[in-house]
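Note that one protein chain is taken out, while the other chains of the complex remain in position.
Going by the order they are written in, the chains are A and B; count residues from 1 in each one.
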Amino acid sequence: MLCIPCPWCGARDVAEFHCGGEAHIARPADADRIGDEIWAEYLFMRANPKGLHHERWQHRQGCRRWFHVARDTQSDRILAVYRIGDAPPEGDPS
Amino acid sequence: MAPRRYNQAVQKYSIFSLARNALTGHRNWRAAWRSPEPRPAYDVVIIGGGGHGLATAYYLASVHGVANIAVLEKGWLGGGNTGRNTTIIRSNYLWDESAALYDHALKLWEGLSQELNYNVMFSQRGVLNLAHSESDLRELSRRVNANRLNGVDSEFLDAAQVAEYCPLIDCSPDRRYPVLGASLQRRGGVARHDAVAWGYARAADARGVDIIQNCTVTGILRDGGRVTGVETSRGVIKAKKIAISAAGHSSVIAAMAGIRLPIESHPLQALVSEPVKPVLDTVIMSNAVHAYISQSDKGEMVIGAGIDPYVSYSQRGGYDRIEQAVRAVVELIPSFSRLRMMRHWGGIVDICPDASPIIAKLPLEGLYFNGGWGTGGFKATPGAGHLFAHTIARDQPHWLNAPFTLERFSSGALIDEHGAAAVAH
Partner (left out) sequence: MRRQRFRLDTGGKIDRTRPLVFTFNGRRYGGYAGDTLASALLANGVHFIARGFKYHRPRGIMTAGVEEPNALVQHGVGARTDPNSRATTLALYEGLCAASQNCWPGLHFDIGALNGRLAALIPAGFYYKTFMRPARLWRVYEHFIRKAAGLGRAPGAPDPDRYAHRHAHCDVLVVGAGPAGLAAALAAGASGARVIVVDEQGEFGGALLNDGGGPVAIGDGPPAAFVAAALEALRGMAEVTLLPRCTAFGYYADNFVTLLERLDEDGPTGGNRQRLWQIRARQVVLATGALERPLVFPDNDRPGIMLAGAAQSYVNRYGVQPGARCVVFTNNDSAYAAALDMNRAGTAIEAIVDTRIEVEGEWPRLAREAGLPVFQGSVIVGTAGRRRVRAVTVQRLAGDGVAGSARRLICDCVAMSGGWNPSVHLFSQSRGALEFQAEAGIFVPGQAVQAVRAAGACNGAPSLADCLAEGGAAGHAAASDCGFAATAPTSPAVREPGHGAPATLWRVPVDRPRAFVDFQNDVTTQDLDLALREGYRSVEHVKRYTTTGMGTDQGKTANVNALANIAQTLGVEIPSLGVTTFRPPYTPVTFGAIAGRHVADQYDPVRQTPLHGWHEDRGAVFEDVGQWKRARYYPLDGETMRQAVDREGLAARSSVGILDYSTLGKIEICGPDAARFLNRVYTNGWTKLAVDRCRYGLMLGDDGMAMDDGVTLRLAEDRYLMTTTTGNAARVLNWLEEWLQTEWPELAVYCTSVTEQYATISLCGPKARAVLAIAAPDLALDAATLPHMALAEGVVAGVAARILRVSFTGEVGFEISVAADSALGVWRALMDAGAAHDITPYGTEAMHVLRAEKGYAIVGQETDGTMTPGDLGMDWIVNMTKGDFIGRRSLTRADTERSGRKQLVGLLTEDPDTVLAEGAQLVASAEPGPLPAAMSGHVTSSYHSANLGRSIALAMVRNGRARIGETLFAAMADRTIAAVITEPVFFDPKGERLHG
């Protein structure tokens, strides 16, 4: 049972959270000018890496805030937690 | 190129060969498949030695006469999702495209043991999908009617009929979410998952397919817009065609060819009870109560849980999913409360946004993809293998898998089967 370290509430059981999937996917600014394929990249295509993954989580049963997590998807180890709007921490902090 | 000659040295399995071999202490059984060294080049390399990959190899050889096929498996064959699923087989999906696809598979199941000469123990004991609310009933009715008109057997049962068909289910009106009705597909059922991998492996091997285990693909070689081979832990292997069929690692392999997919890989868990004498002779699925359960031929109750809601390749999930699945079973079948969980495990499922697979050519010449089956891959095994083989051999999809492209995510022509699986996505 993973513990997710909410930046505001501390480490809480994963059941309290909602995972919002891959982070840092920029919503196309001028969507009218892009083709269906580029729009599909945004809507659907994902890196889905086996390894370092930057993702979005929400502490849904707690403070209900969103934040970012850098996690290794092979070991499930959480490497870093950082706020929405911040860039991922430099390098692999493991 | 002439097809590889069927290996006449393969022993036929039957009660007679079993009895004959009993007389000699079973010392004369030959290996079900070889463990060959990989050759430098093949016509087709299939990445992934699970049920789908092995079935694809089999149909490529037997239907399309392709010689020189290799199946590369990073672990032991059938060791991925094929050896971890809850073995449910059915074809009662809502959309026309899905119903046709899965029923194609179901028809191949009906005769598979005989075709492979390997008993996969395919048991058509019926699949019940329960409805627990008015909106469930509406969706059920829509699906049952569509099934019927698509030529897929599907019946509607009301609560009293459900209770009669399967007395174990508590159909009383005062449960929290009472059973209001169900669909029944009598041709659906279960099979012995390992046997499917082994049966296809043996049959493919007999037709000259090289099954290379303990061989991890680490790169896909390209020359301009076409693929030329793979880099593996056992050396470089050249190939005219490369077919990706590696559930749980679809994105990893596709990334080797520079291709991104609309797939997220999630843990999916399942559990079995201790074996008991037969009491449940059908398959029960419920969306609302998030449960699916059947009793294997070994006597164990096989129960599926929901996916864990985050990407993970660990093949482990949270205990909370197990708790939810067991809770749902006890709610549906209160007399099962005293059975005991003997073992639980996990796999990695590749989830597509519309809960439907991709069986298609990829935008690189000679590269083909079969994946994104999510929680529904096992039931499709023979069909997926057959259609993928067609797609590879003819370099274009069969009409049955033509809708299941990567391009549908751009055009918007998704085939949304979220209601189909009883598993929370």
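Here, a contact is a pair of C-beta atoms (placed from the backbone, for glycine too) under 8 Å apart; a residue touches a chain by one contact, two chains touch by 3 or more.
The structure displayed is predicted, hence computed values, not measured ones.
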Q. What shown chains does the left-out chain touch?
A. A, B
(Q) Using the touch definition from the top, which of B:Glu164, B:Asp223 or B:Glu323 touches the missing chain? (A) B:Glu323
**Q.** Interface with the undisplayed chain - residues on chain B
**A.** 13-15, 17-19, 22-23, 25-27, 29-35, 75-77, 79, 83, 96, 99-100, 111, 113-114, 117-119, 121-123, 132-135, 137-146, 148-151, 170, 175-177, 192, 194-195, 198-199, 213, 273-279, 281, 295, 297-299, 316, 318-319, 322-323, 326-327, 329-331, 334-345, 408, 410-414, 416, 418-419
Q | Those residues of chain A which, in the complete complex, touch the missing chain | A | 1-3, 11, 13, 18, 20, 27-28, 31-32, 34, 36, 39, 43, 56, 58, 60, 64-66, 75-76, 84-85
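Rule of thumb we're sticking to: only the chains that are shown with their structure count from here on.
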Q) Which bits of chain B are touching chain A when the two form their complex? A) 249, 251-252, 255, 260-265, 309-314, 316, 318-320, 353, 409-412
Q) Taking the complex as given, what residues does chain A use to touch chain B? A) 1-2, 14-15, 18-19, 21-22, 35-37, 39-41, 43-50, 53, 55, 71, 73-76
